[in-house]
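After this line comes subunit A, so read on.
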Amino acid sequence: VNLTVTHWADGMYGAPFAVAVEKGYFKEAGVDVTGFITSQGGGTTVRNAMASEIPYGEVALSAAIAAVKQGVKLTIVHGGVISLADNFWVAMKDSPLKSIEDLAGKRVGYSSPKSVTDMVSTIALTNRKLLDKVERKTVGSLSSAFTALREGGVDAIYMTEPIYSREKENLKIVFRSADEIPHMTQTVGVVRRDYLKAHPETIKAIIEGRRKGVDYLMAHPDEGGDILARHYKMDPAITKAAIQNIISVKGTYWSPGKFDYEGMDTMLKGLELVKAIEPGAFNWKDVVDESQLPADQRSQ
Partner candidate 1 sequence: MNRPILSDRSKRTDALLLVVGLLVTWKLASLLLGADALPGPWLTLLQLKRELMAPDFGAHLAETAKAFSIALVLAVLGGVCIGLVLGARRLAGDVVEPLLIALYSIPKISLYPIILLIFGLGISAKIAFGVIHGIIPIIIFTMTAVRNIKPVLLRSGRAHRLTPWQTAVHILIPATVPEIVAGLRIGFSLTLLGTLIGEMFASQRGIGHLLMLAIDRHNPPTIMALSLLLFVFATVVSIALLQWDRRLRHGTVS
Partner candidate 2 sequence: MATHLHSVPLAQDDVAPAPVHINVEAVTKVFSREHAEPVHALGPVSFSLRRKEFFSVVGPSGCGKSTLLDVIAGLSAPSDGVIEFEGKRVNGQVPDGVAVVFQEDASFPWLSVFDNAAFGARRAGLAETEVRERVDHALAFMGLARFADAYPAQLSGGMRQRVCIARAMVMRPRLMLLDEPFGALDQQTRLLMGEETLKLWRETESTIMLITHSIDEAVMLSDRVGTMSARPGTFIDIVETGWSRERGSETALDPRFGALQSQIWGKLRGESLKTLGERS
């Protein structure tokens, strides 16, 4: 069967899955995973996930929240990526910019309003009291962002792994998002509610397989890099560098399953801040179901 993983092949969220498939962890746990689906945009990914044979996916938390708010019947079953370790703000190599403070009076490109890059830059700059001193521009996808940066349309842009590791000779990091915002959950695992009820064991198996993948990755980052490179069809040097880069940031990036409610709240607040969702009560209890997590990963 296919599983849905957001940014499969161009983000680091898929690494545990790649390892779990390669090492047979999913099979051991009792699901035969053969491939992964991804697509443009969080909403589409959630929709694709809900339409799949196993309606499970590791998707952007923001998309999951939006979906729940609009009445999609899904349940969040595990934490995914719970830090911003793969998220940087970069300038051209020869740029004088060295830190977030240098951005005052400069132009920074984020992808689009109400997006995660909008939110992260807003929070980070607000924390540093720089928000009104920096001119923020929308630059769209990474391709056009890159072009804008190269052509001098903006002075710094958002950047994510593993693209950063590929382009690092041309770029320099101005600041790392994780340094400004230590806790923020990016992705979570979601399941269609009726499926969870009918096949809890399948979900449990997926979570278990993924967890083993995470464990292996932390224990053998280099081998993990090779595996990821095979699945992503990339140069192993790049994936290895990316994994190293992520691990070097303190804090957990790939959660073995445990939820980081603080990071989830940060995301929720951030979304409200950039007006991506209407402010209002949102109770995690109603949408999170920890019953499929291994005992050591549950909150209580």
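Just so it is clear, a residue touches a chain if its C-beta (ideal position, glycine included) is under 8 Å from a C-beta of that chain, and two chains touch if they have at least 3 such contacts; residues count from 1.
With respect to how the candidates were assembled, all candidates are chains of the complex that A comes from, given by their letters.
Quick caveat: nothing in here was measured; it's all calculated off a predicted structure.
Touch with subunit A in this complex holds for only one of 1 or 2, which is 1. Partner candidate 1 is touched in their complex by these residues of subunit A: 2, 7-10, 35-40, 44, 47-48, 51-52, 141-143, 146-147, 150-151, 163, 166-167, 233.
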